[in-house]
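Encoded as structure tokens, the structure appears first; notes follow it.
One protein chain omitted, others in place.
Presenting chain A:
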Amino acid sequence: MLAKQTQSRTLHWLGRQLFNRDDPAAFFDPLLERINPMWVQEYTPARVEQIIQETPDTKTLVLKPSRRWAGFRAGQHVNICVDVGGIRRNRTFSLSSSPILWQEQGRVTLTIKRLPGGRVTNWIHDALQTGTVIGMGEAFGDFLVPEPAQPVLFIAGGSGITPVLSQLETMAAIDYRAPVTLLYFVRTGDDVIAREKLQALSARYSALTLNIIATHETEEHRYLCDEDLDAIPGIKARQAFLCGPTGLMDLARNLLHQRGIADTDIHSTFFSVPQADLGNEALGGQVRFSGSKLDIGSEGDATLLDIAEAAGLSPRHGCRMGICHQCSCRKTAGTVVNRLTGQTSGPGEENIQICISVPKGPVSIDI
């Protein structure tokens, strides 16, 4: 999934004959990984060159991906994979550096906040060392600044600032000719990510108006309000970019709508939400069968296999009791509970046995 296919077709065909796999280039990975982890073919290897503590709970990783990585545009994100306790975990993060850094030095950065209970972010904060090689995929996402230049408004909350950092840096470098305003919401002054960088940017890039707002420093919490938006000149003509917690995004969208800004001019992007405390929440949820383009709601402890069959699908299965793994398939998002062990899965991409998996909240699977 994370690999890039570059070999010629004949070589690829031959590889499949000889090694019995669709990604023959990765056949020798287990050996290569020992010799030089940067030679691994299955994903794009990226070496952690430096780890910078941004705030008490946020770190920036400076990565050097292998040269075959195809690059990115400001505002895009990547999947990374890391092995935590023997388990391969995939997560998506926004690239926080500018593509110019990649072009000039072959480096990219990810700015990652520690999420309460997050298996991967906690591991990154506590265990990841410089020099380690992690896996990376190609960049994706369409949270991209308009070209040619148009007036822009960014509304970011917390670690939602990361794709915006990449964009601002790029805009400053190419001298993007249009007014740019950033409203950046943080809990307290200590939580500002990349404060120096932002200040330096606003000093050298005159089109940028920077407004950092602390929400939790006053008795009464200070959220986005009408005055914030009314203070922005020519707001109606702006392209709005939102990235932050759902509460902030919903509020911003509402206020923008009230000002007559159309949905087509409002762009929002993926933001990693801390995994909610699901302990006492009811089972069931909206299930998306992405391969069949079907959305089905479910209640109670119906398994994904039952839900799929009730919806007229016939996923491959065998014993229906968790023994044979015939029913294993890829969950692309969402949380499920294992009926046999009672264990709750992580939110990321992984393989599950659908005959014993019960959705807990919205789930997407590849069927």
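Observations, loosely collected:
Definition applied: a residue touches a chain if its C-beta (ideal position, glycine included) is under 8 Å from a C-beta of that chain, and two chains touch if they have at least 3 such contacts; residues count from 1.
Throughout what follows, contacts and distances are computed from a predicted model.
Not every chain of the complex appears here, and the one that does not is recorded in UniProt as "Acyl-CoA desaturase", selected from "Amino acid ABC transporter ATP-binding protein", "Acyl-CoA desaturase", "Energy-coupling factor transport system permease protein" or "4-hydroxybenzoyl-CoA reductase subunit gamma". Screening A:Ser8, A:Gln129, A:Ser314 or A:Thr341 against the full complex identifies A:Thr341 as the residue touching the chain left out.
The omitted chain makes contact with just one of the residues A:Arg9, A:Arg34 or A:Lys293: A:Arg34. Listed residues A:Leu11, A:Ala237 or A:Cys324: the one in touch with the omitted chain is A:Cys324.
Mapped onto chain A, the interface with the missing chain covers residues 1, 16-18, 20-21, 23, 26-31, 34, 42, 83, 85-90, 318-319, 321, 323-326, 328-329, 341, 349-351, 353.
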